[in-house]
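With one protein chain held back, the other chains of the complex are shown just where they sit.
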Amino acid sequence: MAYSSLYFGIFFLVLFHSCYAQIGMVTNPSDHQQPQHRLSRQSQCQLHNLNALQPKHRFRSEAGETEFWDQNEQQFQCAGVAFLRHKIQRRGLLLPSFTNAPTLMYIVQGEGIQGAVFPGCAETFQSPSQQSQHRSDHRQHESFPDQHQKIRKFKEGDVIALPAGVSHWIYNNGQSQLVLVALVDVGSNDNQLDENFRKFFLAGNPQEGLVRGGQRQDQSQRQSRSYRGRHQEEEESQHQESDGNNLLSGFDENLLAEVFNIDTRLARKLQNERDNRGAIVRMEHEIQSPEEAEEEQREQGSQEEEEEEDERSEEERRRERRRSRGERGSRNGLEETFCTMRLKHRTDSSFADIFNPRGGRITTVNGFNLPILNALQLSAERGVLYNNAIYAPHWNINAHSIVYITRGNGRIQIVSENGEAIFDERVQEGQVITVPQNHAVLKKAGRQGFEWIAFKTNANAKITQLAGRVSVLRGLPVDVLANSFGISQEEATKLKQNRQEVSVFSPRRGSQE
Amino acid sequence: MAYSSLYFGIFFLVLFHSCYAQIGMVTNPSDHQQPQHRLSRQSQCQLHNLNALQPKHRFRSEAGETEFWDQNEQQFQCAGVAFLRHKIQRRGLLLPSFTNAPTLMYIVQGEGIQGAVFPGCAETFQSPSQQSQHRSDHRQHESFPDQHQKIRKFKEGDVIALPAGVSHWIYNNGQSQLVLVALVDVGSNDNQLDENFRKFFLAGNPQEGLVRGGQRQDQSQRQSRSYRGRHQEEEESQHQESDGNNLLSGFDENLLAEVFNIDTRLARKLQNERDNRGAIVRMEHEIQSPEEAEEEQREQGSQEEEEEEDERSEEERRRERRRSRGERGSRNGLEETFCTMRLKHRTDSSFADIFNPRGGRITTVNGFNLPILNALQLSAERGVLYNNAIYAPHWNINAHSIVYITRGNGRIQIVSENGEAIFDERVQEGQVITVPQNHAVLKKAGRQGFEWIAFKTNANAKITQLAGRVSVLRGLPVDVLANSFGISQEEATKLKQNRQEVSVFSPRRGSQE
Partner (left out) sequence: MAYSSLYFGIFFLVLFHSCYAQIGMVTNPSDHQQPQHRLSRQSQCQLHNLNALQPKHRFRSEAGETEFWDQNEQQFQCAGVAFLRHKIQRRGLLLPSFTNAPTLMYIVQGEGIQGAVFPGCAETFQSPSQQSQHRSDHRQHESFPDQHQKIRKFKEGDVIALPAGVSHWIYNNGQSQLVLVALVDVGSNDNQLDENFRKFFLAGNPQEGLVRGGQRQDQSQRQSRSYRGRHQEEEESQHQESDGNNLLSGFDENLLAEVFNIDTRLARKLQNERDNRGAIVRMEHEIQSPEEAEEEQREQGSQEEEEEEDERSEEERRRERRRSRGERGSRNGLEETFCTMRLKHRTDSSFADIFNPRGGRITTVNGFNLPILNALQLSAERGVLYNNAIYAPHWNINAHSIVYITRGNGRIQIVSENGEAIFDERVQEGQVITVPQNHAVLKKAGRQGFEWIAFKTNANAKITQLAGRVSVLRGLPVDVLANSFGISQEEATKLKQNRQEVSVFSPRRGSQE
């Protein structure tokens, strides 16, 4: 560790100096000049001065771009998470890939379809015939209608869960750009590697920085790579040709040919060496979601998309009934029901858990309404505050809360154990701020209102409010309150009684921020 | 890390040089001159020379004092715990606060009442009318009788559990000083921050060192704070006035006023800026426990306090019956029963699990008799040895054991994997010694007897004894024993048979320590 700081300084200059051309990494000007050492979740949570963060690394692809927040930021180090945003253009496909940690996504804008591939689950979907669009051999397709695993539709406001190591792809079949943000819980026990973000692509040739979430490579690679890194600066396209970055590109092409029982020429194609489309590629023709296919089949345009809403399969309901009869823990090894598990929950107004017509609404997505989160140990909170409204000050009992602002702006104050505000800023759309476990937080909307999605590092994250009808002060005797604050009993009673709303507070007349 | 040692040396001199006046931190003379680096539970357990420890930091308050053992001690670093002691004077109130990790307390002396406030639980207690004592507006109180969450009574010998992030207060309503020791399991998974102890006060203005368990502030604060730290040395009282250390003091006073719907003057009072009473304040008048109130009401002095013993509510019993019908795992989202959960278990002689009239007794408090410990992953063992008696040598299979001596003295030997005694000392009342997992330990009482409370880092900590009727040697065939030790089969048989007592051994005639 002694000389590593020195080495790292040099390495840092070399690696991050690079500037990608068409498909490349763009480093924001807010970069820290001084490198930070990686420490595990447990070793560093000294947060004295938090900042609202913008993404640091951007990777452009043929049909979209991927942005990473800086994993070395103290707030992410403390929470043990990585944060990223995909922008996928119309007809763009995020290549099949998996991550080394549980992931929770939120669809900020647009709509699309997702295919997650669970090992051991059957290919239960058939693709609608698309032979008219094919350039190639028709006989083959007639004899083998294409079968694959379940495809899931999603749209703006959905929360999507994905376990570590499970591969998936995303396709934008909507009319606008698709924007999604994702929290990757690299500190999860499900990630047995170190706390670096790692994305494993099954196909394509994404940029090398992208598979590491924009992170520098580690010490041991420094010397051999730094030269290459310097060349990347000018020879970006050449790098892209030099070798593939997908999982198959590391295998011997002859072995690949034998494994797949194909010829070596096709095996070499799988390694995508000269592919420079990046992680998001343009589909040559549309993939239809099951609903669209069905619609086309019936030639009935009246079917409501919302019917798809109740994605809870018969299996899931049966499982819940069984569970209520106390059979929950009884695994029988036939875990096929896992294959039909719901991965998605909506957060729009009809799903609100707390609603105040003068203040706004809160929707919670947790292990109770999206059971897969019990395995992932993550949950989410969607907040919408109307102009000048307030989300009751509170602390998270058992989780960190990583907040992404989706619309509007507002003021956030975060207070640490020694009574100091470690954050007190006006935040706005596109920024991320971490509220550490047990720290008190207060959110007040600006004039245009304030909306956010908060990802929490616990399947059933709990908060305790400091004010309002369900607050901790309500639970304390007036005598204790009066003596603790050194105020009169009358004043203590006011503290307990004056604010009768639950969690979302309407603004006081004349209040403004 | 390279230059951090140097910086730290300077920092250390500056920060710990301070000396609090009336309400301040007293650093014991046994301080280590050389700073120690913090390492996570997993990275450092090289314990070659343990010491029995006294508290290192003392913080005086208006109505009591709080002492912290040094978190940087290797034995606490290895076990991932912090240890502290509160001494609360008669009519003293430990201010409402919560900690970033599960806590297990033991009442060494005295009695009192505790109020833990769980979010989502109803205000099920009404305070008995005390209007005659009030100085302020009576109408208000008549219209709003004070309601709050459950209050629990406790006394000497009780073990009390408290989850991470749950706030509570303690009030000494007894006739003598109340003394309690607490283990804080900062290495628990429930603490997602780093392994530093953190106490968050809802009210008051406790010393800044107290909210961190006496720990130095971290590196990043060094430069900005060290100057302040140097000033603290002389300007202690000024510091106390400069800003508040409770959770509300970090918020903007105008926002606070709006949030609580109170005027700004009262909001400012909540921040307790000029409060110098510390963490334990004197109550102006008594808080009655429910029993006292009931007693007063009935005017019957004959009600036995022990009836309160069976605190197990009807809900808990119903829950256990359901569990025995196999419904245990079935959560239905209606977790209100959590609100009635028992937090306390007695350890006096009527609760003993092992008893030897010539040796002493052992009482175990674990997940079986105090179910909340299954969530906290902590347990406790209360030991009482009569003069010269011996607690069978054993090792902890799945836990560390942090032992606080409550009375008398005795000799403790602890042996590591290479057969060396890493501890062999006579310990006495008020000392703490950690027995690391898997290390063998032997306790022998002195002439006045020997009593302790051991906190263990597992909800169902198990031991294996080396001698006695349930020992590991009993489980080995005589042939294996004889060949392993290179002794005769007759000798091996003696090893297995000569000591027929279970865990607490009576002394041999003439044996003395």
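The letters A and B name the chains in turn, as written, and every chain counts its residues from 1.
The working rule: a contact is a pair of C-beta atoms (placed from the backbone, for glycine too) under 8 Å apart; a residue touches a chain by one contact, two chains touch by 3 or more.
None of the values given here were measured: they were computed from a predicted structure.
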item	value
Residue of A:D243, A:E295, A:D353 or A:E490 touching the missing chain in the full complex	A:D243
Residue in contact with the excluded chain [from A:Q46, A:N72 or A:S127]	A:S127
Among A:I107, A:V159 or A:L270, the residue in touch with the chain that has been omitted	A:L270
Positions on chain B where the hidden chain makes contact	1-5, 37, 40-46, 48, 78-80, 323-329, 368, 390, 392-393, 395-400, 413-422, 424, 436-438, 440, 442, 444, 457, 462-467, 470, 472-481, 483-491, 493-495, 497-499, 505, 507-508, 511
Interface with the unshown chain - residue positions in chain A	1-2, 38-41, 93, 95-96, 98, 100, 115, 117-121, 123, 125, 127, 130, 134-137, 140-141, 144, 146-149, 151, 163-167, 169, 171, 187, 190-196, 198-205, 208, 211-212, 217-221, 243-252, 255, 258-262, 266, 269-272, 275, 277, 281-285, 287, 322, 325-330, 332-333
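Assume only the chains that are shown with their structure count from here on.
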item	value
Centre distance in Å when chain A and chain B are each reduced to the mean of their C-alpha atoms	38
